[in-house]
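Apart from one protein chain that is not included, each protein chain of the complex appears where it belongs.
Per-chain numbering from 1; labels A, B and C assigned in written order.
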């Protein structure tokens, strides 16, 4: 590790994603051999007290109250954007133009237009050796990376069905408080962009195919929610009195859409935060002519695989994705000792640092994320047009 | 049982459904106390050798080669229709007009127009004390009947999500042979009417709500299949040579649709016979404000229930639906000794005979089945119209 | 079926097992092609009213109040013994000596001495073409029969571990009533003989190995239980008042033992009726050098198989044992349409009739069942001797 070149990181935002990213930067070099050594140089946030406390708690060497300061500082090589979507474009473009690598949380932006500008900036920067990546962290779940490997190995044959659900329930309670995630001006969309975007990216990445058209239905079940003080962050599960002031929910609570992929399969997607009892059920199933794969993030260390060639004694095989040969797994614990949610973020910065060190484009690029944004836009277009089929 | 009045049954068709129905008529009085005692009087089929063999094998006292003969016979009280959908209307209407009760396999018919005529005949007959019922047998799965009870008890609160899949894989092999189920002139539709109809009926029955509109996508993956001799029956899984003559598949292989229900929830449905590895995964999940329910026919004796009131120690509870207090279960084995596929058919004739004996309309009525047919038609209409929303 | 020779059956006892056996005799010829055609000729029981009602309900042509009458009757070819264990020896020996085939419920007897006499009678009768079989019906569960096939095919390699549990909970309630199953003079033992015997037979049959020694612990948690009228039957789950008369439980409530098999593996067994929440969890797991198998009767249509050769992508594969190639399954429904508890009994009489028609010894023979009895005796011996190792 002594020979590794430092990579000095400045992070913007320090709530849920900020904590996950901090852990990732801190932990990556302890389990992976890296050509770059991350340094937690500075964190930025508007609240002076909050950002200093976060710096101490999360292990950042300094704190700034304006993200522009991070970009001005000479001792920072990479800007890690963990803020709501409405701020992504401005920060990312400024950072790239200032010659700093960028890791930007998903969804890339709140509109296709923003995402296009970000992608243009990213492609211009890449020519100068400055790289960017969008944080679709589920790609770094070992089981989903193994799923992609299986598809690439042809173990599924021709894929016919894509079945994706992302089910949560933290809004099921009508009194769960208002949060920036429910304010379209900040988050861009609701379940669609927050969790549906993960399903879209994962499905396209694993199949190696793009969605060409969609038909969609969006629904908002609860249109007003109690305001509860500082709502930056995760959304919480607090109880509130009935006389609490209420804010308008301006995003979708649930998104349902069918899709076609350019390689033939049809897809059905559902994203919701109202599936009572489903906590983080990011599920994906692929059915091919030779095999099928199934995944549920609630059992994140398991990939289920059905090999049609084993018929009549075939069956879904629960692969515990903790073998040394499995993606990422060999750097952690012995077989059977599973990983948790935050490991995806650690793998994400490992992959990002490796690409930067090798001077090649990390994936998913901003262009990849722009295409997801275009799918999101097509979904909203279809939903607004009585579910009529909408080309992407 | 000695006091039970005989109910003399004539069955039309003796393939897969015929075997299931025969078992039901034979078995029902052995486990249930009934006011009527079913007698397996006659079975009809066009092939003289086949129908006589079937009568002997399945336990019917006589055989006919024309269903019209069953209707003419004085010693038959009820006609049980187990033939492909294109024959339902003619047989059912003739039977009802002849004063015979009717049990008709689902889907009720191959078109709304046929279903409407059948329903008119059924309603006219009912006034004369002649009853009819459509064979949506999944209603008689104890776990689904328990699901309905939970909804009626208010244990789910307001339902927000209906999530229904019916996944099979017997057509996944491109060389699986042509069958009447793939011929639109006989079956009316493909996965949609064969299995999707079950999901629609179950979802509406359990929620007590009707679908008001849909947006749909239909797909046929394999448009030609080998012809293989007598294809009446189940569809088989045989191997065939590459020089086999081929027939055109004229129905959908897969159906995907979103829906709205009149009580508020949105639904997402999928029916396919290409989900490799899923054998008979008739799945239904309901998410409400207070509780959630999940079911998969591949574990047909289990109903999963999530009670939000138990939070934070809530979790999906696997109820083994074999307690004496559970629907139908008390008539069988001790707790924990599960039932199989055919029990639904036994329960179906139990319920039918009970309604006939009590001179009340059995459920689902032809009118209920007509409404399902209208949903099927709306789905096809939407699919033909670029998935545009279609009112039912 | 017209060419099948009749096999005229007389059944003794008509409670839980009697209902299951009746269904089996009635159903077998409808789904299987048999050389013999079973006829439900007569049922015997001491209570005149009860036995006549049972005959009508279960479909027997006549009723007798003394089992000896069944043996005297010329129109009976086979005696089916469904009574408590203390009566098995007398009935079975008398039947065999009278030239009647015998199907006897398990455990074969209440002592090794009885079982030895029964086995001697069986072997003498077999020389005269009169056959007998013990009703270890779990052998006829398709998934367990498939497990045996896998072992015979060498797919497990050398077996190292046998792990068997039979967990029920119907005695968990201290007020569950007294029943003959808790009276040693009738049942011989408690959980050990009632359910543990199934585990022992299944483990030995599937592995093809015999248990050579055991170390055991037996426990009775509740020593007195309310008496509740006619306790013949299953044991029930009724509520009783606190002033109810109570009877002494004279059998084990739970049995735990380790074992060695003659082929090398070590085994651990547990049988109990106090595992609250486990309804009929008859579980078996085998770990070999090449593969492993796991089964739980609560998911009776599934066999889980782990193929070590698939490493590092190996995983327990959930085989849905409903394919035409699977044992028994092809005679029933299409793939994925599972069977229930009673099917094992139907398969049992199918196998029994096939062996009788082919004039060969059915399995498990009385000699096989005697050996299980010897294992049961060794377990009781070890438990009585501070768990000291006891050879079988």
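Just so it is clear, a residue touches a chain if its C-beta (ideal position, glycine included) is under 8 Å from a C-beta of that chain, and two chains touch if they have at least 3 such contacts.
What you see is a predicted model, and the numbers here were worked out from it, not measured in a lab.
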> Which of these, B:260, B:326 or B:347, touches the one chain of the complex that we don't see?
Replying inline: B:326
> Among the options B:87, B:220 or B:311, which residue touches the chain absent from this view?
Replying inline: B:311
> Which one, C:63, C:195, C:314 or C:353, makes contact with the chain that was left out?
Replying inline: C:314
> So which of C:5, C:46, C:128 or C:388 would be touching the chain we can't see?
Replying inline: C:388
>> In the whole complex, not just what's shown, which of C:98, C:217 or C:357 touches the removed chain?
In response: C:217
>> I need the residue numbers on chain B that touch the omitted chain, in ascending order.
In response: 146, 302-305, 310-320, 323-326
> Which chain A residues would touch the chain omitted from the figure, given the whole complex?
Replying inline: 1-2, 16, 19-20, 22-23, 26-27, 30-31, 56-59, 168, 170, 234-235, 237, 278-281, 298-300, 320, 322, 324, 332-343
> Mind pulling the chain C residues that touch the left-out chain?
Replying inline: 160-161, 163, 165, 169, 172, 174, 215, 217, 219, 221, 254, 256-258, 260, 266, 268, 270, 272, 274-278, 285, 287-292, 306, 308, 314-316, 382, 386-389
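Everything that follows uses one rule, which is that only the chains that are shown with their structure count from here on.
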> How many angstrom lie between the CA centroids of chain B and chain C, rounded to a whole number?
Replying inline: 35
>> Based only on mean CA positions, could you tell me how far chain A sits from chain C in angstrom?
In response: 54
>> If I count partner chains per residue in chain C, which residues reach a count of at least 2?
In response: 320, 324
